[in-house]
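For this depiction, one protein chain was excluded, whereas all remaining protein chains were kept in their positions.
Entry: chain A
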Amino acid sequence: MDSKYYVTWEEYLAEHPELEGKPQQAIAPKIEKYEDAMFTFIMDLLL
């Protein structure tokens, strides 16, 4: 999805160099979970 309001993990990581060396395998699912939760919430407002 091409949108400034939806960010993939790769895009997020590129914008957050402070995560270098951090446990990304634990961070990625959490960041993605809330990105998707916001997407679902927004779309539910139109369904």
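For the reader, a short list of remarks on this structure follows.
Quick note on the criterion: a contact is a pair of C-beta atoms (placed from the backbone, for glycine too) under 8 Å apart; a residue touches a chain by one contact, two chains touch by 3 or more; residues count from 1.
The definition used in the following text is that contacts and distances are computed from a predicted model.
Its UniProt record calls the unshown chain "Uroporphyrinogen decarboxylase (URO-D)", which is the correct pick from "Large ribosomal subunit protein bL32", "Uroporphyrinogen decarboxylase (URO-D)", "Heme exporter protein C" or "Cyclic lactone autoinducer peptide".
Mapped onto chain A, the footprint of the missing chain covers residues 1-6, 37-47.
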